[in-house]
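Quick one: structure below, then a few questions.
Removed: one protein chain of the complex. Kept in place: all other protein chains.
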Amino acid sequence: MAGNTFGTLFKLTTFGESHGIALGGVIDGCPAGLVIDEAFIQSELDKRKPGQSRITTQRKEADKVEFLSGIFEGKTTGTPIGFTIYNTNEKSKDYDHIKDSFRPSHADFTYEAKYGHRDYRGGGRSSARETASRVVGGAIAKLILKHYNININAYVTQAGKLKLDNPYTFYNLEDTYNNPARCPDEKMAQQMFDYIDEIRKEGDTIGGITTCVVKGCPIGLGSPVFDRLEADLAKAMLSINATKGFEIGSGFNGVNLKGSEHNDEFYTEGDFIKTKTNNSGGVQGGISNGEDIYFNVAFKPVATIMKPQNSIDKNGKNVIVNGKGRHDPCVLPRAIAIVEAMAAMVILDHLLINKTTTL
Amino acid sequence: MAGNTFGTLFKLTTFGESHGIALGGVIDGCPAGLVIDEAFIQSELDKRKPGQSRITTQRKEADKVEFLSGIFEGKTTGTPIGFTIYNTNEKSKDYDHIKDSFRPSHADFTYEAKYGHRDYRGGGRSSARETASRVVGGAIAKLILKHYNININAYVTQAGKLKLDNPYTFYNLEDTYNNPARCPDEKMAQQMFDYIDEIRKEGDTIGGITTCVVKGCPIGLGSPVFDRLEADLAKAMLSINATKGFEIGSGFNGVNLKGSEHNDEFYTEGDFIKTKTNNSGGVQGGISNGEDIYFNVAFKPVATIMKPQNSIDKNGKNVIVNGKGRHDPCVLPRAIAIVEAMAAMVILDHLLINKTTTL
Amino acid sequence: MAGNTFGTLFKLTTFGESHGIALGGVIDGCPAGLVIDEAFIQSELDKRKPGQSRITTQRKEADKVEFLSGIFEGKTTGTPIGFTIYNTNEKSKDYDHIKDSFRPSHADFTYEAKYGHRDYRGGGRSSARETASRVVGGAIAKLILKHYNININAYVTQAGKLKLDNPYTFYNLEDTYNNPARCPDEKMAQQMFDYIDEIRKEGDTIGGITTCVVKGCPIGLGSPVFDRLEADLAKAMLSINATKGFEIGSGFNGVNLKGSEHNDEFYTEGDFIKTKTNNSGGVQGGISNGEDIYFNVAFKPVATIMKPQNSIDKNGKNVIVNGKGRHDPCVLPRAIAIVEAMAAMVILDHLLINKTTTL
Partner (left out) sequence: MAGNTFGTLFKLTTFGESHGIALGGVIDGCPAGLVIDEAFIQSELDKRKPGQSRITTQRKEADKVEFLSGIFEGKTTGTPIGFTIYNTNEKSKDYDHIKDSFRPSHADFTYEAKYGHRDYRGGGRSSARETASRVVGGAIAKLILKHYNININAYVTQAGKLKLDNPYTFYNLEDTYNNPARCPDEKMAQQMFDYIDEIRKEGDTIGGITTCVVKGCPIGLGSPVFDRLEADLAKAMLSINATKGFEIGSGFNGVNLKGSEHNDEFYTEGDFIKTKTNNSGGVQGGISNGEDIYFNVAFKPVATIMKPQNSIDKNGKNVIVNGKGRHDPCVLPRAIAIVEAMAAMVILDHLLINKTTTL
């Protein structure tokens, strides 16, 4: 259980370091007969790709995925899908200065302590560059979810202190990709863009919150008591670099309500059973109830800043760590692609598991 | 992958319904040679037991665990530990009125939809009564963690709108069990008690937040990229009934800080590498860094209220659901035992996994 | 991964020692809505129960299973099925003499070396008494397989040197339980009975071979490359106490044939694709092909003999170990129930997995 496989029936195993030869992975358990839309997969990767605008890192990576197996004549065969994404623009020289130093709030120290031997270049395995492989897995999951009319949309709901006032139902989520801040509210998107750009010029960074919405999820997904749908979503989200929190439905604010205010009343709408409110966030007892699933994910401010910081080196000596390299002042605009990818894999996995629940 | 097993090397599998014959479970992977302190295990169960004070449910359950295997002459043998907790005080009659109705924000509807056939009495498998088995697993995990001087303490940091102002470092966590509200601040504990009691009289319920602190966790636990320590903690917490959110370290509030404010500087203290602040919450890159691990868990208000609510029955007809039975106005005082138990199992599991990381 | 759980989607976890309080287990992943035929389950247990005839151990055990959860109004609910089988006839005194000694070809030494602390009474966890729990899991699996018209029959094909001459197709497998030797050939059954009885009087033991046949298995079960159907069957069989070998289809004898003799030609019979011969044993490329699945399992002679044997004790001193207690001179007549149970669980597990193979 070395930690690099995600999922139970639809399984993604990833490999690769930031400045190694290649990233990649294996998708095992993808149902046979799926038409692989490579353009769609690449477009998903592009949503996460660096260099999309002034407010993301200028590192240039093609992030071109190559499939090595599991697809024949354009369709999946049910056998494992191996893929690679070669690293093309690694500037390892940028990292010589941290070879022996531990950057604050990075994983340099913990990897060194745990493994004894680490690839320090660009954070190595701890770099968010690894998440490109997740986006490939998520893109294929999305292709399957389309067959079930399940849609997943994430957007930036908070960047630093700038925060949308309304819940997701207020916005047209299709507008998210109209702007580089990835916020469906045009005015706020511009404010976020300007703010992130200002932070970038300061050499500082900010964090933020993304909201993710799953529409069309069938009733019945989730395997209580431990593999509740929200538990698997929480794990998926906290497995993404830089995340510090997850909440579903009413989340942390729900604790301010009384039961009589918080409970979601059932009613019927034609043949369907619905709830009048959705504080549950689409899950009850760990199982999807057919309402929209929505949740928030908190990302801390990016650890790499362009300012000198006090730290220590391997020998415990005090050092000054200076920021170098090409980094994001705020990961949120790129991170939503990863949040969607992980959510897609969780939903698909439970969709497959659920096929075996009854006789 | 039916969802009732937790853990990788230290594995707990649970079974049992609220009003069935017995709850219980199997603990597999418990190292051999552990002295089983049954009094300690029972005391952990008592922390979760109903009927502890006026502000918890008055259902009377002995919650007496019986071990059936895996222990010989008072010590574990490395073989699986089977155990049962017989239900003694089930009043199934209390539930006839909901046999065919779906209580708002309960799992009645989703279980019915998923499985087609459910034990409706007291929520059946979806009842938090199931968590008694988790406390047994957690208690045994804690016995092992004691060998490593790892301590885990959870407390109630918010009950409804009543909220502690200070971080955990401000309180003496040993004071938590001095009062029925399970809050380490005496004055706030009294306020919480009074408030919960008032809510109880109203026939309503509230939610709340628990903070959990792990002290003494060694450096190096966690298996990136997917099985990060915080990812497994998040899953563990969101697998508990009624939880809606998880945050570690700076959590959702951390997004308001800049990187230069949020980063935790390293320094040396004797032979130890420490951080000046701990916004990371004891984990960096998914791996424990030796600092305190602390996180919050949000619980929604209890779904069962003593007020009439609109809902529907199996046939989609409108019904009024009335609250009956013996329920908690606020689960927090009892829930902290469950939070600790789940945290203990996560930490132990990673402790065992970490033994295999290097040659 | 402590080794006491079997299966992927239909999972059995067992616990219990030979002379502990109880055996038992948890079945997780059993589809909801299955009518539980308790009489059938008990009849399966009775097939494995000691004391069935003069040629099996005279230990008297009721082997009465009690279900604690997961069943409501006679049908499964999709939640875990916990069960216990209390030990009623343990004579622990019989084992004082081996408390500190290692019986030849038993697990006393390896358990002591591995775990450091063991329940020596009756072999503890290493006793085949544990397999009663497997029979419960297998019986429930069989109830589901009946819905698919899949039948599993095992019989004794060799006891010591006495061996049936013909393949399984020659016999009426329904005749197996007409005699205590569990051999479908009446004449050979009598010879086996007499031979085992003679061996019993000598205070010695013999081994044997069981053949197991699965009829009605649908095409498509098995998950190459590692979880081939025959690989999972092999593991299942070698996980049974005292087994030393597994072969499927032509098995070890198949190596004497040339490819031109061994290959199974395809032909059509109405709408069905069949093979003229079945050297493949019903699996090709790790996947069932619709033909009968048949395999052999070799059991070594029972290790406990009623004769003095040289051995050593914990301190490495020479000792004489004398056989005591009530033991089987040959496990085969009881073992076929276990072989069937394990096979049923493997087939069912792959049946469930296979529901997720295509879109």
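When the chains are written out, they are named A, B and C in that same order, and each has its own residue count from 1.
Keep this in mind: a contact is a pair of C-beta atoms (placed from the backbone, for glycine too) under 8 Å apart; a residue touches a chain by one contact, two chains touch by 3 or more.
Since this is a predicted model, take the numbers as computed values, not measurements.
Within the entire complex, contacts from the absent chain reach the displayed chains A, B, C. Looking at C:164, C:248, C:293 or C:335, the residue that reaches the missing chain in the full complex is C:248. Considering the whole complex, the residue from A:119, A:204, A:230 or A:328 that touches the absent chain is A:119.
Touching the missing chain, out of A:50, A:78, A:259 or A:333, is residue A:78.
Listed here are the subunit A residues that touch the chain not shown: 1-5, 8-9, 11, 13-17, 20-26, 28-30, 32-33, 66-70, 72-73, 75-82, 84, 114-119, 124-125. Although one chain is not displayed, its contacts with subunit B can still be listed: residues 1, 9, 29, 31-34, 78, 144, 147, 352-353, 355-359. Annotation for subunit C: contacts to the undisplayed chain at residues 1-6, 8-9, 14, 102, 104-107, 109-111, 113-116, 125-126, 130, 158, 160-161, 199, 204-209, 219-220, 222-228, 230-239, 241, 243-252, 254-268, 273, 275, 279-281, 283-289, 296, 298-305, 307, 309-312, 316, 318, 353-354, 357-358.
Please note the rule applied: only the chains that are shown with their structure count from here on.
If each chain is reduced to the centroid of its CA atoms, subunit B and subunit C end up 39 Å from each other.
Touching two or more other chains at once are residues 1-5, 8-9, 14, 114-116, 125 of subunit B.
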